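Take a look at the structure below.
What you see is the complex with one protein chain gone and the rest in place.
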Amino acid sequence: MIYIYFLAAIAVVVVAERVPSVGAKRALYAALGAALLLAPLVDRNDSDYNVLADAGVFVLLALGLNIVVGFAGLLDLGYAAFFAIGAYTYGMLASPQFGIHLPFWVLLFVAAALAALFGIILGAPTLRLHGDYLAIVTLGFGEIVPQIFQNLTAYTGGPNGISALDFPSFFGHSFGQRALPYYYVTLALIALGLALARNLRESRLGRAWMAIREDELAARHMGINTTLVKLSAFALGASFSGLGGVVFAAKLSLVSPDLFQFQVSVLIVSMLVLGGMGNIPGVVVGSLVLTLVNSVVLPQANALASAVGLHVDFSSYHFFIYGAILVGIMLFKPEGLLPSVQRREELRHATAPQDVRA
Amino acid sequence: MHEFLAQLINGISLGSIYALIALGYTMVYGIIGLINFAHGDVYTLGSFFSLAILGLLGATGELHGPALVIDAGLALFGAALLCGIAGVLIERLAYRRLRNAPRLAPLITAIGVSFILENAMQVWKGPSPVPFPAILPNPAVTVAGVAISLQQFVVVGLAIATMLALQLFVHGTRVGRAMRATAQDRDAAQLMGIDINKTIAITFLIGSALAGVAGFVSGVYYQSTWFFNGFGAGLKAFTAAVLGGIGNLAGAMLGGFLIGIVESFATWLLGGQWSNVAVFAILILALVFRPSGLLGETLPEKV
Partner (left out) sequence: MPLLELDAVTKTFGTLVAANGVSLRIDSGAIVAMIGPNGAGKSTIFNAITGIYAPTAGRIVFDGKRIDREPTYRIAAAGIARTFQNIRLFSFMSALDNVMVGEHARLRARLWDSLLHTPAQRAEERETRERARELLAFVGLERLSERYARNLPYGSQRHLEIARALASSPKLLLLDEPAAGMNPREKHDLVALIRAIRDRGVTVLLIEHDMGLVMELAERITVLDHGERIAEGTPAEVRRDPHVIEAYLGAPAP
């Protein structure tokens, strides 16, 4: 059953991005949206929404990281740090830890703002750096942030983290242990994230990001204040992750430092690479495919294996899958599985004979 | 004071491992401008290969006399050779096609290779740390009141000997000159008849063999290894390479010792849980403020 959601969503996006008519495309997306909203009328299996809400959080993270990596071309290898900041915001301000119990909805805003602030603070030192050095510095921050959360035991519960986080409530109705409310929250956040990401791409700021991605020095000659523009990418990208962190923490009712390791950052980068960096539908598909593999296919493969008496733990092949995606895509399809129509067209053109005087 | 000296010696031992790894980073970056993210995992692979070879030889405990020399020597050279081959294969299969791709593509690929290697090693030896046989006898020498173990002597001695050999090779042989020429200007080197592919392959061979030596050394030193060791060690060694000025062999060694000492003192003074924070802070500071190394100078990009 759970497969249907993922495969349907992936299929709709892939088809919608390839149909020539704008009307048909809109209709397909509207149908998908309606189906996702109404699905709980038919499917009452809460564990499906558990998986889907997690998937939704990753779609949100991928959309956010896409702003930084896909649009602005800043390879951020420490993105999980902002996820951690969002999650710990909820963990510390909606739990018995300090006896503070701020509402979930307020903390969404607080976490988005805090993550954005940290996006700026951690982004600032990287402003003068290019490409690979920037990547390694962000990686360094990505290692330091969870380590600090782990070390400041008095505030963060140390390696065990903080548990028994508050259940969010909606007009007095507690979410309780159910996953369904989180499913709706992530749907709403994804809708918001998609709208914002699309708006940004078609804007002065979005063009400035892409100009920096293509040639930072030339971008400066266009009057682009690269400092501000890059920081805005870090801030906006991080804020998505902050939102995701709050939802993730609330749903798990737990935060701990080991949830935000380097692997998480690479997982999200893999989603972008798989789908096609910079292309919003591609990124959504990339994150859906990878969460499907991670949280559905591998566990089921395990079950299957043990059913036939094999002792293979497929879930210990996560690294291998991310690695294979990164290597395979970079070598054989660097534009990702679902590049924009325009990019696909232009890559085809690129093989046509060119005037090469220089 | 004793504690200070003990930590210093600790740091130098640690640093000689980082220095060996840093050489590979700096050589590869110097020649193709790639942060070979998988290099740290080749180092871990070195420990695993040594472990496997010692296992084949039946060496499970302290060794003496000729057995020590033969078994340890086989493990050392075997690990270096196998790692060298692994490095060449990685370059050939994953990086070569991307030599003229946008700069981030090879880095992303290298991260992918790193994950694949880590996963392979995790499947091979399991997810937990693996004991490494304590092959060295353990008499400690006391110098000025500070005990220095035989391990420490061997670690530092092997590292320094390897580095000297590398210097001789790079500056004294034709292949070494080809490597330096290619690092300086690939196109010019090609025009002068240097086989670029071969030179780059040799660079990977040597850099990875050095990581293999480091892997053996660290196994002997820590008497344990872990599939994930290479991630942290690799980053620290890369920091060392940057501190020393990327592309600069002597700088990489110096940087390695420096990082080892910093880590050892941070562990002593701040506690183990802060040592990584300290080292990563240095990584960030170095990349941000001295991207061309402690001694280097930067010129603006030519337009």
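Order of writing sets the chain letters: A and B. Residues in each chain are counted from 1.
Note that in this section contacts are C-beta pairs under 8 Å (C-beta built on N, C-alpha and C of every residue); 3 or more make two chains touch, one makes a residue touch a chain.
Keep in mind that what you see is a predicted model, and the values were worked out from it rather than measured.
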Selected residue (touches chain absent from view) among A:S203, A:Q300 or A:S315: A:S203
Which residue of A:N45, A:S174, A:N225 or A:S315 touches the chain not shown here: A:N225
For chain A, residues in touch with the removed chain: 196, 199-200, 202-208, 210-211, 213-215, 217-226, 232, 342-343, 346, 349-350, 352, 354-358
Residue numbers in chain B that touch the chain omitted from display: 297, 299-300, 303
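Heads up, the rule we're going with is that only the chains that are shown with their structure count from here on.
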Averaged-CA centre spacing for the pair chain B and chain A, given as whole angstrom: 33
Residues of chain A that touch chain B when the two form their complex: 73, 75, 77, 125-126, 128-133, 135-137, 139-141, 143-144, 147-148, 150-151, 217, 262, 266, 269, 273, 316-320, 322-328, 330-331, 334
In the complex, chain B residues that touch chain A: 34-35, 94, 97-98, 101, 103-109, 111-120, 122-123, 127, 231, 235, 238, 273-274, 276-277, 280-281, 283-284, 287-288, 291, 301, 303
